[in-house]
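First, the structure itself, so that you have it in front of you.
One protein chain is absent from this view; the other protein chains keep their places.
Now for chain A:
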Amino acid sequence: MADDMLKSTNLPQNPERATLEGRNKFMGFWFFLGGETVLFASLFGTYLALKNSTVDGPAANEIFGLELVFLMTIILLTSSLTSVYAMYHMKNNDPKKMQLWLGITVALGLAFLGLEIYEFYHYVHGYHFGYTTSAFSSAFYTLVGFHGAHVAFGLGWIISLMVRNAKRGINLYNAPKFYIASLYWHFIDVVWVFIFTVVYLMGKVG
């Protein structure tokens, strides 16, 4: 049995759901994402309640620049697509190509995170828009920062999976791990779509 779990030949169609452990992880992670949804919903609610509480600090439409955020959006959406390619190759039992596409996903994620750090730096130094400036600034940095922390955690997760499995193939033990990491990656992508809409677009025109 233990040998079967680590064997990389004759994998079934959906290796991530072929074992009870895999099915448990698959379902448990979907439920976890349900909880994460409530977490971000609470942060969005807080943000919406405080988005006009700028006190003496700058307001949303004074600081947001849509060009940079649009670029970040494109990068993160593309990284979701590349993680789909990685899962496609996982199901075809092609670990090299899976690793390649995961690597591209990670690179895009790092680019996104770098741009976000630049964005925050720019707000703090260009507009004196710090974490403690106003209730709006606290809510903004907390909501977007929670998302950024999720991206950073996801990058660490995917990188450690890639390193751990660099010298072995796909098997019934690691396939569910790759799969739920990609689920997580899609989730933070979806959250970003809402942040782009609710924070940036509505901040510019709302």
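Note that in this section a contact is a pair of C-beta atoms (placed from the backbone, for glycine too) under 8 Å apart; a residue touches a chain by one contact, two chains touch by 3 or more; residues count from 1.
By definition in this document, contacts and distances are computed from a predicted model.
Asker: Assuming one chain is omitted from the figure, identify its UniProt name from "Cytochrome c oxidase subunit 1", "Transport permease protein", "Spore maturation protein A" or "ABC transporter substrate-binding protein".
Answerer: Going by UniProt, the chain not displayed is called "Cytochrome c oxidase subunit 1".
Asker: Quick one: which of A:Trp101, A:Tyr123 or A:Tyr173 touches the chain that's been left out?
Answerer: Within the whole complex, the residue contacting the unshown chain is A:Tyr173.
Asker: May I ask which residue of A:Ser42, A:Asn61 or A:Asn92 touches the chain that does not appear here?
Answerer: From the options A:Ser42, A:Asn61 or A:Asn92, the contact with the absent chain belongs to A:Ser42.
Asker: Extract the touching residues of chain A with respect to the undisplayed chain.
Answerer: 1-2, 5-6, 20, 23-24, 27-28, 31-32, 34-36, 38-39, 42-43, 45-46, 49-50, 53-55, 131-132, 134-139, 142, 160-161, 164, 173, 177
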